[in-house]
Structure formats: structure tokens, C-alpha cells
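So that we are looking at the same thing, I have put the structure below in C-alpha cells.
Note that this complex is displayed minus one protein chain, with the remaining chains in position.
Note that the chains are named A and B in the order they appear, and that numbering of residues resets to 1 at the start of each chain.
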């Protein structure tokens, strides 16, 4: 940990001299380590996705510049090159940048925790710093918060962090509907005492459990769920040390905040809150928030962060009649009706088209008699005559044929093409896919099927199953996190294509979603199995595929339970607890998909473990997870010892990445092998925690 | 704490400090100001004007070539960028034009100096040039600027002279050096427009082979950068221009006090005065009057954008309307302390009270070429109510707020502010269902105003165009002509 500047209050006298030390630093987490913006994030990092025609990160950097930050570190995970390229090209790295330094840090971190630990190692942070995610939009004046933070720091070195929270009423559009953070605050000391996330739906916790001592030791406490947590944290350097000291901290709130609060007795570190009541602050953390924040920006709530402030170099928006923000060189037809919208330059819109409450990017070409209502259309999109687009997101370079109908919540990916008269049902998404061999057999009307063939499209419509309504992006009130989408991401994009070849992808997508939904609803394993079997029959899927779906759903569920951050409802558990919980409850699901209990070669069991191994490859702390799962299935006798050992010896599980991820498990295997000899039972997992 | 002081949110103060430091390049100062303007960290006519003047002073200082054409070009470029950064702050453009005017004037004087240098030493005549009084005395500035605008014929001739360098000197037509020519030059500026029809080729008449192409440049461009670039300015041109900008800066800071100087002529004992917003200009004006007279001030609170400041002003704690943090004058003695009766009313009560009011005094954001003004929202309702009751409306405005821009598109001059001032953002249900608008400005048409008081004195609205003529060179009025990128 870098030494802190010891000067304290005296430094105030000569600010000029110590400018170096005095500068406020900021860390922008450009990668959210989440998948809520999938599928867009396959091609572009989230922070570069346009919100009201401006990349998200611009808003964040603007906010930092506003706050007088001098040094910025942008921490990138996926697509780091794109972020770097963008930033190097922007005004922020130009000579006249308000920042004295702006560094892009690339890393392979897969969670906030890893990123923070990595940052600590890099030794870049020298004093108090702001920790924000790369999707914050705010016009907030941070000065009072900073002043308070510093005052506290002067009194006690243990006040390591101040969270800036925005007060809102109940049921606000930018608020997450999936989970509500609950802060227990001592209003006098402005100290956060307890933190919990509550879910709306079944399965989520509905109770806040307070340490009774809190009630006695504090004169006054507030339990608040009316705060928007924008993830704007003013941190002391010690925060990084905390992350480093606790290797199991993964997420900002669920593990870090809770961890620090829990350890208050031991270490005495305090975390404070600063509640803002005016001004604007929001985080574009999900597609739903994307919609809400876009509306806010259009409604000038984030003033002066408005389109017509033209904050990004080269923008030229002007606010005209009808609350339309237009850039230069926009060509509208004579009878085009545009209201409450933003239109980028070089876009042309044909006669008779109606555009309301929408954003249209640059260089778009919109034909005649097109209706666009509440949609977000990014750059270089072609929409041909007579199409109707409702609250959907159409990514850059895609094209929509004549007479298409795109319902609300639909997502059209980068570069996708829709042929004439297609219709896209609500909450589905369309992507350009280079694997030609997948066809949609679900819910796609004929026209779509034809478009699949002709334009190399894959049309996936998971909304067929009602359980998947949470895929809804804009209109759905369900959730911020769309777990099924995450699976889609893995199954259809992350997996090695050769591996997947010939698999019935749609089955996988559907089945996984349906299982997961069952898990989340705490359905009986029988019910889930029934549904699964029915589905398997109808699609003629193999047992391997069934297993694969089960594994995928289980893993997802486990990670939800752990990083409840993403809030599929329940509170956070340790990894071990989560694994145990899921497997105990639903062991039947596995047992009914493995049929080799009595056979000599435990093919199915090996297959199961192999699938688990493959699955955890992409997960944060996959190695730990694998260990826990292996132990758990063994302990519960779902997989026999032979199965485990056969899997371990299988060459497929030893190669490359696969080999790496199982390193931690080795001790368990060793233990097994020893146990075989010694017939001892042992508690091994203690060191793992 | 380490970071305790280094971090102050950027503002006019931080900008003026940074623009002066040599360590920061002009380019980054420009960009810095542009972002400050865009983020509205510098807002309000006075703050914008001051920032612009500081920046331009820096620009002028840093231009290496002492070539007038380049200098003008440079200032135009920077100016254009500033203007497009915040097109609603017309004061920026005003200052840019003023600075351009100073440069052109100095350049002309210099040439004057050079030619008259034939007969006597040019430099020591400089102190006599009345340029400096431009700021202070209206009469003088009128005469002066008229004279520098000069007649097109003369410019025409100058062109010719430049083209034929051999004829330099003796045959130069008189410009400012001869007081005898005042009679003629005085009438010149707008004759320009009418005579230009017939005039220009006369400059070419000694060479009858004039190609038709030479007719095209308008008279106003006769002092084009091309022409000017032929004349390398005297060494001290830069210093002169910087001094000129310094005077503009002084004017900017003194304007309010100068306006207040006219207070006693306009506010009489026992009058009832209605005002609106916490404009520093108006407050100073009223305070000045309060030194001698007892009167009543009815203060409309200007909800929702300015009511807090207005309330504070009522008890003598002016923080400025949009012009916060300029000057940082905590000069305030409350009006009440000065013996004035202050009544605070909601904006909605204005009409009801208007019949009892003797005079309405308004501050403004900007005054436009046609005499209309852009003022804090609510001003129009007040002016209109005053019209109905035939109550005189007096507008206080520094000359720097007087813009030669004609309001072709009113919408583009109006700014919509933060709706959360109207309804808090926390009211989720409301925010979702109702569109909330919070316009910051009103356009008050000229016919609702009876009198303007600037730092030059009181003017009828119809006279404003003369002041504009005096302060801005016609060739600078359209800043858009300059291609920047």
C-alpha cells in the first residue's frame, strides 16, 4: 500500500506547491463485470454504448471533470482495446483535457474484486480517490461530499469510504426493480451500519436482519430503501488494502460493503454515506435503466448534461421546436413529424414518418411512413419505408427492411438485417450470426424463417416461454438482470463453436432458462424435471444436452446466490453455502440425468463434471466453484468417487484452460485418493474460505 | 488531508487563474473555457464576458507574428469556437467583436502612425488618440467609433494605395489625423451602405482595366485580413491591443457601478419600484438610490430558478442571479438597512400589484439588436403587466450585454433549465407521467421597454442600434463567416 500523505490539514495552506499530492484521483470501472447489456456487449464494451448518441463513458468522465478530478484511471475488462482507442481519440487525452492524467488500465480481471486488488498492486493511487463505474451520469456537485469525507478522515483514519447516494421517492423509473438496496444508516454520524439487498419476487429475501446491538449502540438509525445507489464512492487508499486483505471480496456492495461492515468489530473501519437530495445521479446499469436515463437526459434532468450542451467534440445539437434536438445536416421530409427526440447529423428521414420520444443516431437513413416510438436507434441504421418500431434498441449498422414491425423490448444487434415484412415480437433479439446451421424452430413466423435463410440471420425468440419474460429489456418490470440472457451469451457465443456443433442450441437456451426460472421460484425438482422432460421430448434433445442445460442453470443460480449484486432476488451467500443450497435441493435433477450409477465406466457422471468444469471457465472464481461443486456432489453422493476420479483422469479435463481451472480441486482429489487408502474423513474446505 | 484544497470545482475563478499562468498553453486554455461554458460552470453574461476577455488577452499575447491579419484571424477562430460552445451566451460574441474592433482600430492607427511618421514621430502621438476613452465617455466613443468606421470611399482608396506601394505616404487620404475631416467622416458609417452601390470601383479607376472580379468584395471587407497582412504592425501593436482588452475588462467590472451612477436620476422619493430576480446590477442601482432617497421596492421572487438568491438579496445577501461568483463582492448592505421598504411577492402577484407601482426595473441577460431583451423567465409577464398599466419599464444592462445579433430564431436563444427545480426528481410517479419544462429565459419584445440604462447612460430603445454601431465593426457582426475547422 502506498504511503499516505502525512501532511494532514497543514497542506491546505499552500495548495499550489503540492498540486501533485493534492490532486483528486478517480478510478472508473469501465467494465461492469456483468452481462446485463448483453447481447450488445459482445461487440462493444458497455461504456462505449451510446446513450442519447453519446458514449456512456463520456458522461462519467464529464462528471469527474465537473468534480475537479485530476487523474483518472479507466479500468477495462472486456474490449479493453476499444475503450483505449476511444479514449485516446477523445478530448480527455488531448492537451486541453481537464485531467492531468488519464490512464487506461487493461486487465483480465473478471470481477470488481480482482480489479481492485490489481489496482492495489499497481500502486497508482496516492490519496483519496473516487471510485465510479463507467456508466454514471450525474450533474452532482461533489464538493460538499468531499469536504465531509475529508473532515471525517481527519478525525479518524478508519472512515475509509463515503458512498454518495441519491434520495428518491418510491417507485422511481431509474430504480432497479429487481432488487432494492436497503441501507441502514446512522443519520448523525452519516454512517452506514448495515446493507442488504431485497428482492421483489419470490425467493428474494424480504427481511433485513439487524444486529440488535445496532439498536442499542446508536441513538438513531434509519432504514432506507429510497436511495439510488449510483456507485459513486469516495474512497481512501485504505479501501484498496481492504480489498487486498480479503480475497473473497468480489463485488462492491455485496461483499465489500457487507464485509467491511461485518468486520467493524474487529477492524473498526467505517463506511459513510452522503445522501443527495437535489441534483441528478443515475447509473445505466441495465437496459431498463438505459431507457429511464435516456428519458431523463432528454427531459433535461441532468442539466447541464443535455444533448444541446454538445459535450463531446464534434457534436452540434440544437434544441428546436417540439423539443427536438437536431444536429447539423439533418434532413427531414416535408411531412415528417418529429417530437421530443434527438437526431444525429447526416440522418435523413422520409416523408410521412413519425418519430416520438426516440433517439436516432448519426448517418441513419429512415424511409417514408416509418413510425418510431420511444426507440433507440444508434448510428448508421437503415430503416426502410413503412416500418414500425416501438421501444426497441436498434444497434449500429443494422438495417430494417420495408414494412417490418418491431415490438417493444426488442433488441437488434450490430449489423443485423431484417428482410421485408419481418416482424420481431416483444422482448426478443436479433443478431447477426455466422453459424449458419442454426435455425429457429420456435415462434418465428414464416417471414422470419425466410429471412434466416436469405440473410444469414439467426432469429432467437426466447420469449416463447413465459418464464423468460424477464428477458424483456425496456418494458418489462421484472428485473434488471436477465439471467437467461447470460446463458445465451455463453452458450451461443462463448462456447467453442466446434464443441457446440450439432447441438440443439435452442433447446439449450430454452431449457436452461426454464430450469433457472424453476430454481428461482423454488419449484420442486419434480416440477422442473417434468417440464424439462416434456421439452426434451418435443425437441428430441440428448441426455447430454439436458445435463448441459441443468449444469448451466445450476451455475447461474449459484452465482446469483453469491453475487446477489445482480439481484436475482436473494441475499448473498458464501460460495459454499450457495453450492450446498442448490445441490441439496435439486440433487434429483442431476440424479435423474445420470444413469450410470451401477455401470463401471461412469460416462454420464464424467460428462456432468466435465460440463461443470467447462461452465466455470467463464465464471469469476471458477476454480473455487469447481472445487466446491466437486466436493458437494461427492459428499452428497450424487457422483461417486469413481466418477470423480475418472473425470479427473480424463484427458479432456486436463487441457489448457480446463487444466487451469481445476488446479484448486487437486487437493480435493488428493484427499480423495488418500481417503481411499486411509478411510478417513476430513474437513478440507476450511482453507478454502 | 492531502487532497483537501487542490480540488475545487472549476469556475470562473479557477479559469482566470489558470489562463494567466504561462504554463498552460493557449490552446488548452481555450478548450478549458469551452468545456467550462458547456458544463455551465461559467454562466451569466458578465462571467462569460470576463472569461472571454481574459482568454482573448492571452491569445493576443501569445500570437507570435505581429501581423495584424493573422492576429484578427486568430481571434476570430478562437471567438468562433467560444461562441459555438455556448451560443446562448451572447456576451461572448460581444466581447470577441469588441476585441476584433480594438485590433482593427489599433491597426488603422498604426498605419496612420506610419504614414504620419513621414512628417513627425508617430509614436508620441499615440497618447493623444482618444481610443481609451471609448469605455468611459459615451460622447467620445460615439465620435470615435464613427470616425474609425470611416467612409467606404476611403477604404477603397486605401486598397488602391496598398496595391501600388509606390504611392504610399503623401497621397494617403486623411483618416483620423485631421480634425478638419471630422465633419465628413462623422457622417460616414452608414453612408457606407447606401453609397456602396455606386462607390467602390472608384478605387480602381486609375487603372481602367479593372477586371469585373474586383468588384466583389464588399466595402466592409476592405480592411480584409489580406490587406492587413501586408502591413506588419508596429512592435507595440500587441501591447496596445492588450491594453485595449484590459480596458474592456475594466469596463466589465465597472459597468454595474457606472449604471448605478444613474440611479438618482431615475428613482425618486416615495416611489414604488418593482424588480425581479437578484440581479447584482439592479441591486447596486437600488442601493445607490437608497443612499439619498426613501422608496419602496417590491421584489418578485423569480421562482423556481432564482428565488433563493432573491430571498437572500432581500435581506442584503446578494449572490448574483446567474452571474454568481463574479467579483465576489460582498459589498452588501441590505436594502432594508439602507432604509428602503422591501416587499417580497410571488411572481403570480405581479399583475395585481402593478397598478400601485411607479416603475419597473429589470436586469437582463442580453439585449438584442432590435432592442428586445432576453431576461430571466418571468420578465415578460412583468413587462406585459406594466404595459397594461402604463407603468414605465426600465432595463439595466451593461453595454457588454448589448449584442448586434438579430433574434431570427428566438427558440435557439432560450435555454431550458433543470426541471428538478420545478418538481423534485424524487417524485418518481410525477416524473414519469408529466413532462416538466423549466425555461430560464424570457424574450421581452422591445415595445414593452421604455428605457434602457447602460453604463453610458439612459437610451430610448430605438436608439440602441446607434450604440451597437458605435461598439461593433460591421465586418465583425457576423462571426459565423469565419471558417474554423
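Odds and ends about this structure:
The definition used in the following text is that a residue touches a chain if its C-beta (ideal position, glycine included) is under 8 Å from a C-beta of that chain, and two chains touch if they have at least 3 such contacts.
Operating definition for what follows: contacts and distances are computed from a predicted model.
Per its UniProt entry, the chain excluded from the display bears the name "Translation initiation factor eIF2B subunit alpha", taken from "Elongator complex protein 4", "Translation initiation factor eIF2B subunit alpha", "LANO_0H15082g1_1" or "Elongin-C". The chain that is not drawn here is touched, among residues B:315, B:369 or B:422, by B:369. The hidden chain makes contact, of the residues A:298, A:332, A:418 or A:633, with A:332. The chain not shown here touches subunit A at positions 320-322, 331-332, 334, 336. Across the interface with the omitted chain, subunit B contributes residues 116, 119, 151, 153-154, 169-174, 177-178, 180-181, 184, 187-199, 201-202, 205, 208, 212, 215, 369-371, 406, 408-409, 411, 462, 465-466, 474, 477.
Everything below uses one rule, namely that only the chains that are shown with their structure count from here on.
As a whole-number value, the distance joining the C-alpha centres of subunit A and subunit B reads 51 Å. Within the complex formed with subunit A, the residues of subunit B that make contact are 1-10, 25, 27-32, 35, 38-41, 84-85, 87, 411-412, 416-420, 424-429, 431-432, 435-436, 438.
Interface residues of subunit A, counted against subunit B in their complex, comprise 4-5, 7-9, 11-12, 15, 18-19, 21-24, 62, 65-70, 91, 94-98, 126-128, 139, 141-143, 146, 150, 153-154, 167-173, 175, 226, 277-280, 296, 299-301, 303-304, 306, 309-311, 316, 318-321, 340.
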